[in-house]
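What you see is part of a larger complex, with each chain still in position.
Chain IDs A, B and C follow the sequence of writing; residue 1 opens each chain.
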């Protein structure tokens, strides 16, 4: 059966909640409205919630800012600070003094290059700690960063590469940055999701790979992601849903026609999707034309947020200082 | 009213022909089937054909090769030769000894980078002709090439830039290479269209700009294009069409329900499309995830085809020779 | 005879002045010392000065800031403002309301990519003026920008491309940004030269091409450049000079040996240079390993400087605003 593809917990919740009154069982939600942005904190508390939302037990913080997609520097700086604040709350930088920043995705595919572009702007310091045999610094954390590339180009699962590096460099925490797929175009380039559950590469597209998670790596893994694409099959499925809904509004229950609409099985839907996307099927992405500008802007927002959050004594202004 | 977006004449014809017996009036079509590829030659003969297909009067040659999207070197070389043969038939290289190759599109957006990537691989010779005050060479044509960039980055219409260069360098012919939008995913990266009608930048997306055409530039313009994206609004519109068709099959004419389906106005469709694509709407593209590999392969196929076709005394083997 | 390669007027003057008391005839010089930088204003007044310095009659403003090569954001912002101030003094933005920014050089060769990288960050507005049929705006100038590429890839002289575009778009002024060659490593990435004399592509390497100048383009041309390489032949020649000088210090005039040193003809020097650089000879550049970081930083400094200087109502803060 066809499965809606979304990497966003806020969307997974919407899907479940559609037409329901009460909250998803096993899930706690808290919203904070600000002028420029909204923060939604979703806690998946147990197996039940995990199964309902098809997301692992843990915390999912979503920062939504519709104007982020064409933000001026003030808004971008502001969102960097918000991101840093939320990250700090999860990372506890005074506990985790050694961080490995991982940029996931393929640098050669514009909408997938968020991770590698963030890593290019991250303030790495580990080699200085090594060179001077330092273990601590009051203002700077011990930070390393890597963009391992994608399995199609390396032949190696990204999780394996990272685990190998983690075992050699022993970070206290891993922060993995990735471009996400959302269900809804509204979330593209306007939403940042932070979670403490790690990442399952390509999980959304249904193939089972080694997760980039605390269980597998042996250290906490914080995932930071921004939706840059919508999965085409999901987009089409939702379109079909909309039109059927539209028609239902124009008829009364009980009518033969109504039951026909009801009866349009997911198998029919799937064959429609297939017909539209052949020969590429599961491998088609939907993305805005200006995606390169969006990625450049957002990689700056995210890297600044990370730089501020991991280094105890550094603020937005310092970042630029140190970076040069 | 919503308009289906396609840059391919073969698709424009399909759209018109749907459910019709006879050929489009004012249009001549000829097909040539080969083992690895099919060539369709569409001639739009007059105003009537132009209006029916919403494409300018002229010739449109389409080379379709479904396996091109994962071709081995033999097939790619073969298609390069086919492209060269078709180009030669239009260009008449012995008549047009000075060619300007133009790479349209934005090099920073993977699916839009076909033109700039082709230009990088084109064998340019004009500076040698200038340096040695040569006007003719029996084996080589006088070739120059440029990737002007996109209006959003230059502030100048691409047509104006090219016209300025044409007036300074006086080529006999302009060959403009561009990534296209097709209606159907099946054509992505498997179809090459050659036309003698030039290109209207972004015409498909409904904004009127200066065309890159013989009328405007004063020299013949050959357009070579490969579809790399499907316009998202078109994809959704077709999906709606498919599902309505599906339902019609399940009811009989005359039924109230049938008329309801009939009655689903294009306005309704458009508002559905809008609902799905907001806030990006007209600026969303649908493209395969492996688009970067596809573009790299195809830019080689096209540049080789152009190199062979413009230089009288050069074949596929020589191309590699001269290029280094 | 071998000729020292430098694009910097300050170095041309040093070369002439070596061991001389008085200023170069036909040349006026003025220096302004600041904490973070020094500005040298060289005016070549007449034919005599032009011949002595081998630079065209006109103004050459040089901003030198040794710490620019590893500057923090404050210094970079400061130098952007200094650059803007000096540019404004030459451009007179209220007189020149339409500017074309030209990025010279090859984007694929790291130390030559300064121009194209600056153009990517320039705030272009011309297409908006066109779209809204506006001729004036109190805060914004009418700005377009282009990176034409290098002759080896286009087959067209850069000057011809730009002239063609100028004739189509009628700017009031052209600002051409280019990576320069300096004689001295000290100037690499720490010096910005502004001149009102335009640019002669590859002039330094002794081939005569169409200049990018007011005479040729018909509008004022301001050149903005930063040295990113030293010509290898020049570096070797200077090394030879240094060692000969060194030896002279260790002997007395009149000695046979001294005359031998004197006698070491430029022909000998040239054959030495040749021996060292064969088989690449005139085409070898000397550049710091970290050149990519330097170029990225400096392209931001220059683009901000240009953005502030051409747009009457825009300051450094606004730049970031408008750019997104």
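Heads up, the rule we're going with is that a residue touches a chain if its C-beta (ideal position, glycine included) is under 8 Å from a C-beta of that chain, and two chains touch if they have at least 3 such contacts.
Owing to the predicted nature of the structure, the values given are computational and were not obtained by experimental measurement.
Chemist: All chains share one sequence and 3 are in place; how many are there in total?
Modeler: 4
The rule is simple: only the chains that are shown with their structure count from here on.
Chemist: List the interface residue numbers of chain B and of chain C, divide the shared ones by all numbers used, and answer same when the ratio is over half, different when under half.
Modeler: same
Chemist: Please work out the Cα centroid separation of chain A and chain C, and write it as a whole number of Å.
Modeler: The separation of the two C-alpha centroids amounts to 44 Å.
Chemist: Give me the residues of chain C that touch two or more other chains.
Modeler: In chain C, nothing touches at least two other chains.
Chemist: Name, in rising order, each residue of chain B that touches chain A in their complex.
Modeler: 66, 69, 106, 108-110, 112, 152, 185-186, 188, 232, 235-236, 238-240, 242-244, 246-247, 250-251, 255-257, 260, 264, 268, 272, 275-280, 283-292
Chemist: Would you tell me which residues of chain C are touching chain B in their complex?
Modeler: Interface residues on chain C, with respect to chain B: 119-120, 124-128, 130, 143-149, 151-157, 160-161, 163-169.
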